[in-house]
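Here's a slice of the assembly, chains where they normally sit.
We call the chains A, B, C and D, going by the order they appear; numbering starts again at 1 in every chain.
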Amino acid sequence: MAKTALVISAHSADFVWRCAGAIALHAEKGYEVTVVCLSYGERGESAKLWKLPDMTLDKVKSSRRAEAEKAAQALGVHDIQFFDLGDYPLEVDREAKYRLVDVIRKVQPDFMLSHSKWDPYNTDHMYATQVALEARMIAQAWGHNPGEKVLGAPQLYLFEPHQTEQMEWKPDVFLDVSPVWDKKWAAIQAMEGQEHLWHYYANVAENRGNHFMRNSGGQSGGRKSTHAEGFQSVFPRTVDEL
Amino acid sequence: MAKTALVISAHSADFVWRCAGAIALHAEKGYEVTVVCLSYGERGESAKLWKLPDMTLDKVKSSRRAEAEKAAQALGVHDIQFFDLGDYPLEVDREAKYRLVDVIRKVQPDFMLSHSKWDPYNTDHMYATQVALEARMIAQAWGHNPGEKVLGAPQLYLFEPHQTEQMEWKPDVFLDVSPVWDKKWAAIQAMEGQEHLWHYYANVAENRGNHFMRNSGGQSGGRKSTHAEGFQSVFPRTVDEL
Amino acid sequence: MAKTALVISAHSADFVWRCAGAIALHAEKGYEVTVVCLSYGERGESAKLWKLPDMTLDKVKSSRRAEAEKAAQALGVHDIQFFDLGDYPLEVDREAKYRLVDVIRKVQPDFMLSHSKWDPYNTDHMYATQVALEARMIAQAWGHNPGEKVLGAPQLYLFEPHQTEQMEWKPDVFLDVSPVWDKKWAAIQAMEGQEHLWHYYANVAENRGNHFMRNSGGQSGGRKSTHAEGFQSVFPRTVDEL
Amino acid sequence: MAKTALVISAHSADFVWRCAGAIALHAEKGYEVTVVCLSYGERGESAKLWKLPDMTLDKVKSSRRAEAEKAAQALGVHDIQFFDLGDYPLEVDREAKYRLVDVIRKVQPDFMLSHSKWDPYNTDHMYATQVALEARMIAQAWGHNPGEKVLGAPQLYLFEPHQTEQMEWKPDVFLDVSPVWDKKWAAIQAMEGQEHLWHYYANVAENRGNHFMRNSGGQSGGRKSTHAEGFQSVFPRTVDEL
């Protein structure tokens, strides 16, 4: 059976900037990667669209959805789901939580990805992580929809927020995404509404490549990595070798 | 060439309670594990000996050394070195730091192990970690003994202190040491002067086994582990798969 | 008038693992200890029961309630109340909060006990503490049910979570529960559905006994304690002697 | 056009103790300062009133409102709004959030002021700040009431809580309010229901004046300040000179 991963993205573009490399890399390795976009980011992260004439909420959503689907395709995403729960603020009621639990149980992810724990600029982001932890817990409950396969204990990786230091986010793992950078770059370019962020996240990826090299071999050695992504683990790992 | 690991232990018994399982396990895997005991713990961690009649500092050191060597043998330690720098307080001058750097460069460890960053009960412990970081840095310097092979970027794992919460120590990796528990138990029993800690650290190992299981598979699943050890990483990892 | 204490337990078994010693000890001292179980833990903490054939939510609740009552009896609990608010996730609406405030005001506890502030494994736990703080505040309000006796400023002790370091929980007080260990052990054994935790929490109690001894008298002295429990205080103490 | 500031106060007296100096000082400089009182603090912060005979919720609210208006007048507040959302606990539903967003957008504040991020004594306080961050985010969304002027990125200053250390509040800016201390003192005296706090906050202002002097010129120099207020910034500043 294929390995699997699950990305929980507050808005429909977050998964691109923050973990598109991880998605593409694992897809190439045979993982089936599912992305859940809790909202389209239609109100709060679509400024460029709203400046166009005759714009409506539905048009924004459609545009954002199309962009996200195009990016997902570029990355080899197995399944992308849009929960359309609204943004700014995002609100996830019990029904929506259970819907998310259904996805988690169906996917049975080997690992999960979501936002940083703190984000004073964007409360939707930290709320999404709170929901991710809650849904992970429910999915582990034997008494929730008894008979279904319960969830194990997948790692929850927190992907890189904008302005990492302000979010009190500290990466403990760097993933070399050099082999799939072209795919991430394609996905980034699919985000036509946020062109102002393209170059920024290319810089981020390059500099995380430097961190990959630095941490794999010291100041003057290490393995070359042109592009990397950083992640913060919520839970400890279990290993047989250090 | 064999893989290698290096343990930097403030006092001669610390490596037993805190990472004997990791030592034995990696030794079985073919690692050459070197242990550096910065002191014998002769003044501060040998209360039982000092209560005996006619005790002297030299006798305490000899006894502590014998115990440590016996433990090292039980664990399959490749090399154990006693720097005899004194304890309570431990003081490492520049010459001793360079001696430690020599060991680090000779060993070229794949990973290093030392104490927690904070320990208000035992300032020797946190000082040893400060020295470990400093020596690691010096060993990376191309201008230190030019011509020698410089150090890469080995992880520094902080092993489990006594009273973890007071030391602000948070494990991010659990190592299953079930297969070598008998060796760790033998090493523990070699510490005749600190018998009051035997049962305590057996309990710790069992409960860390529970944490291993919990983190490898949730509340009701996970891989069985009778004994485990926890470690806190100082540096981020570099990986090709999450 | 009798002194009183109040335990706010997210699920019906939490009070046993985490503070049964404190309950039994204070009951012996004449305190009237009230336990509020916000839920039975029927969905998320009853895996063993759900693996039995023909299990239903009501059967699980009944079984969990019976276990909790048996434990309460073993500990000398004055009053145990089951709010039956559901678990995984626990949700406490305004009406339920006011019900909790009613209990607090009636009990007028000298101190309160609840969960750690952070728990990424179990969001019910940290939510229960948030609710405890909120209810404590409401109970202090002169304008809430005017005429009732308002609450003073009881300490809120956070009892020991599973995997303390991951919960960022740091005990600042150790309570010697050696005299009542047999009662705690009886209460633990009443938790038939979670037998996998019995030995774990016996180990915890023994090792906290070591911490009690260590902190009452240094590395080689201190008062003997076979079993202890640790707690983290939320509020500062007020004293007439250090 | 006048510069503007917005204070978001959980209860109707908070703005007085915590930032009356900032309000009066900026009012004198020509800022239009708007104060939003989310509640009157009628249930939880009006003990003195509730001890009077024949007291009702409406009477308490009226009295609290009158006090707040008197204080606002003394300080030169441009506009004070009472959302009357209830206290102990304060609850802000989506409609009320949008009402707050309307105010924010209308005011277009150069900076905002609210409570500390953590307050175990008073969950209303930290909740107000959470709401302030959420409302700030919504006010920045181009898709929220399209056509309105969206909010820029005003600083959110957290004003001084009671028992600062327990609230994990750390001021990074001290404002000299010596020139307007008489106005703050008048506003404080308008809080007739909480006379027990008058002297306390006069002491606070004097000691913050010491901190102002200390930080503006070292142990034996610095600019004299008889009274000051401290604030913690949530966001980084952007400057052209350090």
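General observations
What we mean here is this: a residue touches a chain if its C-beta (ideal position, glycine included) is under 8 Å from a C-beta of that chain, and two chains touch if they have at least 3 such contacts.
Computed from a prediction, not measured in an experiment: that's the story for all the values here.
Assembly remark, whole complex in this entry with 4 chains visible in place, copy number of the identical chain is 6.
Rule of thumb we're sticking to: only the chains that are shown with their structure count from here on.
Contact with chain B and chain C alike is made by A.
Taken over every residue number at the interface, the positions common to chain A and chain B amount to over half, indicating a same-residue contact.
Over half of the residue-numbered contact pairs of C-D are shared by just one pair in B-C, A-D or A-B, which is A-D.
Relative orientation of chain A and chain D, expressed as the C-alpha superposition rotation angle, is 120° to the nearest 5. For the pair chain A and chain C, the distance between C-alpha centroids works out to 37 Å.
The distance from the centre of chain B to the centre of chain D, each centre being the mean of the chain's C-alpha atoms, comes to 52 Å. Contact of a single residue of chain A with at least two other chains is seen at positions 140, 142, 150, 235-236. If you sketch which chains touch which, the pattern fits none of the simple shapes: not an open path, not a single ring, not a star, and not all-to-all.
Pairs of chains meeting the touch criterion are A-B, A-C, A-D, B-C, C-D.
Chain A contributes residues 5, 22, 25-26, 29, 111, 140, 142, 150-153, 155, 157, 171-176, 211-212, 214-223, 225, 230-231, 233, 235-242 to its touches with chain B in the complex.
Those residues of chain D that touch chain A in the complex are listed here as 94, 97, 130, 133-134, 137-138, 140-144, 146, 150, 156, 234-236. Those residues of chain D that touch chain C in the complex are listed here as 42-44, 46-47, 50-51, 55, 57, 60, 87-89, 91, 120-124, 166.
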